[in-house]
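As you look at this complex, bear in mind that one protein chain is not there, while each of the others sits in place.
And now, subunit A:
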Amino acid sequence: MSVREYLRQMPGQGGAILGNGLSARLHLDAPLLAALMLLALGGLTVLYSAGGGSLDLVARQAVRFGAGAALMVVVAQIPPRSYRFWAPLIYAIGVVMLILVVVIGFEAKGAARWLHIPGIGRFQPAEIMKLAVPAMVAWFFSERNLPPRLLDVLIALALIFLPVVLIAVQPDLGTSILIAAAGLVVLFVAGLSWRLIGLAVVVLLVAAPLMYFFVLHDYQRSRVDTFLNPEADPRGAGWNIIQSKTAIGSGGVTGKGWLDGTQSHLDFLPESSTDFILAVLGEEFGLAGFVLLMIVYLVIVGRGFFISWQAQETFSRLLAASLTMTFFIYIFVNVGMVSGLLPVVGVPLPLVSYGGTSIVTLMASFGMLMSMHTHRRLMSY
C-alpha cells in the first residue's frame, strides 16, 4: 500500500477539503448550479406557454424546483461515504417496497405505482430506486477488484434487474428502462469487457422481437406499433406523435415565437406541458431554441463527467458517471420519442416537463454529484 493510498483510506483525516467559498462551505458546485438555474428558468418560460399562459402551473412547478433545490443542498452536505454506507440498506428497503406495490397492484387487479405510508403519504418507490440501484451497484463494485469478473457481473446484473422487473410489471416501462440504464452504466464504466458488451447487444437484438410478442402489455405493444407507423391510426394512438412532429416541424429554424405556437395553444398537442413539452419548445423557439437547450444540457452532462473523472474513490466515480449518463438518457429518450425517433414511453424532459417526482429525484442526484465534488480532500505526501 502506497502512502497515498494509506492517506486516502484514512477516514476524515486525509487532508483539507479542496476548494473554497461556495464549494467549501456550502458544498455546492457553481458551474452545475448555474446551468441548473438557467435550465429551470428556461423550462418555466416554456411551461408558461405550454400551459396556455397559466401562472398557476408555473408557480406550482417553481415550488417543486424550490423543494428540489432545498433537497439538493441537504444532499450535498452529506459526504459520499455515508451514501456508500447506506446504499445496501436503502436498496433493500426499496426492493421490499416494490414487492409490496406489486402485491397491492395484484390485489387491486390493476396498475399500482404508489404506496401509501401513514404519516408520509403517497410515495413512489420506483423514484428512490433511480438513485438506489446505481448506488448499490457502485457500492458492490467498490468492494471488488476491477475490471469485474464474470461472477461479479452476474451478481451486478441480478442487483439491477430485480427492481427493474418489479417496476416493469407495475407496469412502468419508462422508469424501468431508466433504472436499468442507470445500473448498466455503472457496469460499463466499471470496465465490463467489450466481449460481454458485444454479446449483450446480440442478445438484445434477438430478444427484442421476442419481448414484443411475449412480454409486453397490449398498450405497450400498441405504442411500438404506433412508433413504427403513426399514420395507421391518426385519430387514435398515432395522434400524439403526428401532432408533436407537426408542432416541431412547423416551428422551423426560428420558431413561431413565444406564446404563438398554434399546435399547443389550440390544443392539438396532447400532454403539451408534461411529456411533450419539447414540441412546444420546438414550435415556438425552433431549431435555435432546441440547440440552445441542448447546449445547457450538455454543459450539465459535461460537468457531471468532469466530477466523475475527478472523483477520488471508486464508489463516487461509478455513481457520478451513472447519474450523469442517466440524466442524458432522460434527454435522449424524451427528445427521441417526441421527435418520432423512439416509441412513446413515459419519460419526461428532465427539469423542463411539468411534474413533481422526477424534478425532486433529479435535483437529489445533482446534490449527490455536488457532494462528491466538494468532499474531495487535498492529497499530499
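The rule is short, and it goes like this: a contact is a pair of C-beta atoms (placed from the backbone, for glycine too) under 8 Å apart; a residue touches a chain by one contact, two chains touch by 3 or more; residues count from 1.
FYI, contacts and distances are computed from a predicted model.
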Options "(2Fe-2S)-binding protein", "ABC-2 type transport system permease protein", "MoxR-like ATPase" or "Peptidoglycan D,D-transpeptidase MrdA": UniProt name of the undisplayed chain: "Peptidoglycan D,D-transpeptidase MrdA"
Absent-chain contact - pick from A:88, A:336 or A:355: A:336
Contacting the left-out chain in the complete assembly, out of A:86, A:161 or A:268: A:268
Subunit A, residues in touch with the chain not shown (by the definition above): 1, 5, 145-147, 185, 188-191, 242-243, 245-253, 262-263, 266-268, 282, 286-287, 290-291, 294, 298, 301-302, 305, 308-309, 314, 317-318, 321, 325, 328, 331-332, 335-336, 339-341
